[in-house]
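Below, a portion of the complex is reproduced, with chain positions unchanged.
Naming follows writing order (A and B), and every chain is counted from residue 1.
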Amino acid sequence: MKHVKRVEIIVEALEKETIINLLKAHHLEHYTLYKHVAGNGERGMREDQVFGEKFENVAIVLACSEEVIAEMIESIRPVLKKYGGICLVSDAQWVIH
Amino acid sequence: MDLNTLLTPAVLFFCLGLTAQSLGSDLKLPTDLTKSLTIYLLISIGLHGGKELAHTQLTSALPAISVAILLGMTMPLLAYWLIRLSSKMDQFNAIAIATHYGSVSAGTFLTALAFLEMHNVYFEPYPIIMMAIMDTPAILICLIMVFWMRAQSEQKEINATQGLQTIVREAFTNGSILLLLGGLLIGYVSNDKSMINVQPFFDQLFYGILCVFLLAMGMEAGKKLNDFKKVGVYLVFFGIAMPILGGFIGVILGASVLHFSIGGATLVGVLAASASYIVVPPVMRMAVPEANPSIYLTLSLGVTFPFNVLAGIPLYYYMAKIAV
């Protein structure tokens, strides 16, 4: 098992592509995407609307090494600031296979 | 025109949805069902319009198209000016709301069609094309306005130009508009024989499916009713006055400039009066992130839409009767 950071980013579905592109720019191409995520925050309730899933949230989870994190976080921070969302980082062990 | 003829099944289903929501019922239509119904209605109306157009000369549509572009561009400016003049709302929320009134609500338009058919009123096919066109100019005007506001306030955007491209493309390749235009085109080029095969699905089921759609819309509108306090009394008033003004302008243009029949003029009134809740909101969310979505969604879905379905359509019809 390898020590990694588990990063959980929750943003509006509309920002999905933006975030994934920013991750890619830091060579973090592997991720997991949880769909159908609702939430409540400073910008009010976000939930699937009949017209377009664009007002829902998604959760992007990625396992990555500690080193790359700081830089990556700086790049997504402005997006979180502008459009809302949260980013939680925790410790985890990755089962290498 | 007595009450009984106003209460078509379609309008009654809308009321059922409103009621269910205000009783706090757990009634819920699957989201994918409502999306599917929307897709069906857009294609059907496109096919229908296309078939009608096939029997006319294309150039005869030009005046209607010009009026559509004119309405799409001036209604948002008019709405913006009214909001700013009469309230203290900030620029960004004002333009986001205003843009909705330049575009068209498919649900309102379809309910108007059902209303006219029920009263055996003839209408021209052109308003269907106008409907497909109007969203784009409204969105473009909004983008220009926002660009100018930002320039003034010297604000900078992340990837400003890339963002603009995305938004313009969104306005042109929006799924709903493609379905409508695609349906129009397919209805136009297909010969009558091959259309007969698809008519049981796209024509005969239309009004039944519209009922289920309006049931869903009633529930959505009902949800927004609870947000009334958020938008305030003034905006509720605006959400009713604006469509009346728009309907009036539309009917006049339809009757005098386009020389439409009563039915056609009613439909132009509906185009001008209604506010989009499908196409415009997600575009606004991208183009004007400064604005609060719950305000413009509440206004278009919770105020203007129910007003149009329940009172606006017969009113514009009444105006058209006088104007034509």
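Everything that follows uses one rule, which is that a residue touches a chain if its C-beta (ideal position, glycine included) is under 8 Å from a C-beta of that chain, and two chains touch if they have at least 3 such contacts.
Worth saying up front: this structure is predicted, and the values here are computed from it rather than measured.
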**Item:** Protein chain multiplicities, whole structure file
**Value:** A x3, B x3
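As a working rule, only the chains that are shown with their structure count from here on.
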**Asked** Between chain A and chain B, what is the separation of their C-alpha centroids in Å?
**Response** 35
**Request:** Quick one: which bits of chain B touch chain A in the complex? Just the residue numbers, please.
**Result:** 31, 34-35, 38, 158, 216, 220, 277-278, 281-282, 285-286, 289, 292-294, 297
**Request:** State the interface residues of chain A toward chain B in the complex, per the touch definition above.
**Result:** 14, 44, 48-52, 54-55, 78-79, 82-83
